[in-house]
Every structure is written in structure tokens, then in C-alpha cells.
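All protein chains but one are shown at their positions in the complex.
In this document, chain identifiers A, B and C correspond to the written order of the chains, with residue numbering beginning at 1 in each.
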């Protein structure tokens, strides 16, 4: 059983995350890859900045990994999240999980990304030619 | 919109499959990776042989990809399946899909692997030191 | 008519060849292909199930078969 949580300012590697959870006792290995999209309709985004409250972000991601193990018997969990400057199409987050059976891999991976988006203290700002906006800050 | 279906006798690359479906208009990218496990309890497997009825296997995998697009609005689908000699821990199948929203990515990816295991004419044989068995052939 | 049937996986082990020729009456169906196979090779009864594909498609037992069709025995699949 292994948990690997990383916040990093350098590009994420799906290969690295998959290797961390691969295990020939596990029939299910699911991965979610979150890519940076243009979220503000109709304004061309130049780039994005991701900022984290690092110690708490790592702690909240670890909690998610532990819940994946408790509720779905996940064997290995890897969650890597980017910080800093990202371009459209860059990978912001990778969640990889291996479980004995594939249904648990999908369910726990989906739980992880849904929960991460609600609880992990990371914020993204879209930067336009003529301004910037913190995503999801306002109603 | 792109569909990439491959049956190959050489190692599969999750990186290649992910690149085929990455799209910065898609917020969800899910991947399933199926690894070869020891399925016959208590007998150490030396290796496995995967055999496919190739034209029909490709056709059935294409049908799955089309269903993922029809039912879950999948934008890009990549399904790669190994054939030939595999060792325990080798990757037998990779399914990658990108969709606008992440729930559809998970649901369509899970549908794909569940259906593949029921319909795609591929057979695996476990080879032991003292014999061999076609997996799932007998009740 | 004589039809050719291809075999994969355990079906190939049962017939001990990758194809077999069957002599069937004209206007036969998949059902008759299956019956002939089971008669010739009773080991097909030991399988969890087996299907017949005609021209790369799963078909009903009542589907017709004709000379020149690509007819394939599909034992229980185990890919993925």
C-alpha cells in the first residue's frame, strides 16, 4: 500500500503516476487527468496561475487518498497537482489508483477528483490580455 | 473527434493513448489500464498468451468507441489491446477517453472495459510450468 | 453445401485445427452449425458457452449461413 501526494511547479507525468500505482495483484487501474480549459466564456485566456496553500493542500489530498483506501480498498493512490504558470491544455492534476476490482478503481478515482475540487485549497486565476479573474470566486 | 483502435503484439503505452485523446476543450480525461493478473488461484503462472480474432476484435472495439460517443458525448476515444506473449504485470489493455465533463469520462470508460470483456473476441491462456488453461472458458 | 468454420482459443484446441469444413444442407442456420460441431466434438458441451460469428458479427442461432460466409466459433472471451 502506498500513497504518493505531490504539489509541483513542473509538468506532471501521467507515466510517473501510473508507475507508482501499478501492481500485478490489482485488476483495476484508473486514472483521471485534468487539463486546463478556458473557463471564462468568450474571452481568450493567455495563461493561468495556480496557487496553493501548500501544507493544507497536501494534507487534504492525503485525506482523500486515505478515504479511497478505507472506502474502496484502494491499494495504491497517486495524486499530483500542478502549481504556478500553466498554459491552456497543460495538465493541472493527475489522480491514479489501483484496486483489486475495476469498479472500485473508477468509483474511488471519481470520488477523488470530485472531492479535490471541493476541499483542496488550490486556486486558479485566468489571465487575459486585458485583465485577470480568480476562477469560481464569485457567485 | 477521433477514434484510435489498435491490436498490437508490442508493449502498450499509456502515454501514447493519453496523447491521442488530450484536448483542451475537454475537462474530463479518464483512463483504464488493465494489467495481467494471476487468475488461476494457487498455481504460479509462467506467462500468458493473448489471441484475437483480429478483424472482428477491431470491429467490436470500434463499436464500443462509437457507443461512448453516442451515449456520453465522448470526444476522443483510444482503445489499445495487446496480443501475443505477456508476463504477469504487463499491460493488456488501455482505454482512454476525453469528454467535456468528467462524469461522462468515468462512465464511458467503465462501460468500455465492461463491454470489452463481454464482447470483444480476444482470449487469454495462462501457461503454468505443468500445463495451460484458457481463462473463463469453463463454467 | 460445404462451409468452412474458423476456430480460436479453446475452440481450436477442441477441434485440433484452426479451421474445419462442415457438410450442411442448403439453407442451414447457425443452429445447425452449432449442432454439427457439438456432434463432432462433444467437448464443446463443456464450455461455459460458445457463439458463432458470421462475417465478423455476432448473429442469432436462427441466422442463415451460406457458402463463402466467414463463420467463426467464438468461445467465452477473456480479453481486457
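One rule holds for everything that comes next: a residue touches a chain if its C-beta (ideal position, glycine included) is under 8 Å from a C-beta of that chain, and two chains touch if they have at least 3 such contacts.
Computed from a prediction, not measured in an experiment: that's the story for all the values here.
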Omitted chain - touching chains that are shown: A
Residue among A:17, A:31, A:74 or A:113 touching the omitted chain: A:113
Where the unshown chain meets chain A, residue by residue: 34, 50-53, 55-57, 59, 81, 92-93, 113, 116-125, 134-139
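One rule holds in what follows: only the chains that are shown with their structure count from here on.
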Approximate Å spacing (C-alpha centroids) for the pair chain B, chain C: 25
Interchain centroid distance [CA atoms averaged], chain A/chain C, Å: 48
Chain C residues counted as touching two or more neighbouring chains: none
Contacts with 2+ other chains: residues of chain B: 34, 113
